[in-house]
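On to subunit A.
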Amino acid sequence: MKARAMIWGKILMVVAGCLLLLTGAPAAEDQPKEVLLGGITALSGPAAPWGIGMQNTWQMAVDDINNGGWWWQKKGFTVDGQKYNWKLTVYDHAFDAAKAVSAANRLISRDGVKYIFAFDGGMIKAFQPISERAKVLTVAYASPGKDYINPQNFYTWMYGVDCIAAVIFYPWLEKNTAYKRIAILEPDHWTGHTTAEASRFGISKTQLEIVFDEYFPPDTTDFYPILTRIIKTKPDLIDIGNVDPAARALFVKQAREMGFKGPMYLITPDIANLKSVAGWENCEGLYFLPYEIELTPGQKHIEKVYIERYGEENWIGSLAYLLWDFAFWLTQAIEEAGSFDTTAVCNHLEKMKLKSVFGEPAYFAGQGYYGINRMPLYPYNVCQVQKGQLVQVITGAYADYLK
Partner candidate 1 sequence: MEITELIQITVNAISIGAIYALLALGLTLLFGIMDILFFAHGAMYMLGAYAAYYLCTKLGLNYFVALPIGVILIGLIGVVMEKGLFRPIRNDHVAIIFLAIGLNWFLESTGFVVFGLRPKPVASVFTGQAHFFGATISWERAVVVLIGLLAVLALYFFLMKTRWGLGMRAFAEDPLTAELQGISNDTVCSLGFLIGCGLAALAGLLVAPIFILTPTMGSHAVLISLLVIGLGGLGSIPGALISAFIIGIIESFGTSYLGADITWGMIFIFVIIFLIIRPTGIMGVVRE
Partner candidate 2 sequence: MLLEVRNLRIRYGKVEAIRGVSLDVEEGTLVTLIGANGAGKSTILKSLSGLVPPFAGEIRFQGQMLAGWKPARIVKAGMAQVPEGARVFAKLTVAENLQAGAYLRKDKEKVALDYQRVLRHFPILKERLNQKAGTMSGGERQMLAFGRALMNGPKLLLLDEPSLGLSPLLVHEIFKIIEAIKGEGVTILLVEQNARKALEVADKAYVFETGRIVFEGPAHELMDSEEVKKAYLGG
């Protein structure tokens, strides 16, 4: 019995050790110059390719700010005469709301983070009660949902959300082509639903007709059955805006196999992936958004550094451009506001002229749609594959409906 008690004692000590490890891990107080930047995204599960890619991009942006890369010409940033560096800490939510809430609690009340970059509206919705109450500035990637971007959630911001550019694309399509019948297909999750909503919003500004509007289970790899159904409706264009990269390439390939010859509309394409999976000849007529024939210097810089650091195998395409800017805007806002106080930073961000890898001018907008300026607008470009060549069809347009 005594031996057993001793063993239990030892086990308790080990557990206590683990707890110490838990508390001791991020030593923020030791280095006064280090400011924590939090990240919450999917680092495991099916969305991990996006999530890990985001983590890599954020890390690169943070390193550029700390080391004076790209347009950030100085090392770190200064507030009140004190120099600071960013330190990025990213936690996994694996698309599980309970884990997202845990991660937010960990970041906010243990690590003392005041700024969080996060992925997917659904997950942000789960921890928003915590982050808003703690006045933590949260930046969301994907999904332009009014459910979580609104005046009540003052501290929640968005990365550039491309699906909202449907409000540019569809009016242009109506004016410049003879296409009439649009089919919308999105995955059956938060991002898919909000993207479809944005597309519907864009189409509602035109005379175009939605002939098909459905969702598919996110793990689908075989699109033959759904394509049979889509093709029956004789669409002129299929909108597969925010289908994830792997499924999207498969969809394009299988659509061509099933005999659909018309154009498709895609957001943030991974062109290399499309080329290798679907075949470039099958990409004829596809609309990409946003995309530029000539990469901006910033985009070139991101691509080069990313591939150098993480390898060609892990390059996530234009998703990296989207997730790049906010770290710089945030840092600039903190410096210019002269304070880490998130209310001050938010107020300053709203007024800022932004430098974006997509071009300028860039600024926060969205008042007309969300009731608050929380979405960055920069010039959107749309291009199309015509006879094997990428041709830019829209240049430098702004999603004016959102103003």
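How were these picked? Simply put, all candidates are chains of the complex that A comes from, given by their letters.
The rule is short, and it goes like this: a contact is a pair of C-beta atoms (placed from the backbone, for glycine too) under 8 Å apart; a residue touches a chain by one contact, two chains touch by 3 or more; residues count from 1.
Computed from a prediction, not measured in an experiment: that's the story for all the values here.
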Task: Options 1 or 2 - which one, within this complex, touches subunit A - done: 1
- [ ] Report the residues of subunit A in contact with candidate 1 in the complex, numbered from low to high.
- [x] 44-46, 48-49, 52-53, 188, 214-217, 219-222, 224-226, 228-229, 232, 245-247, 249-250, 257-259, 270, 273, 276-277, 311-316
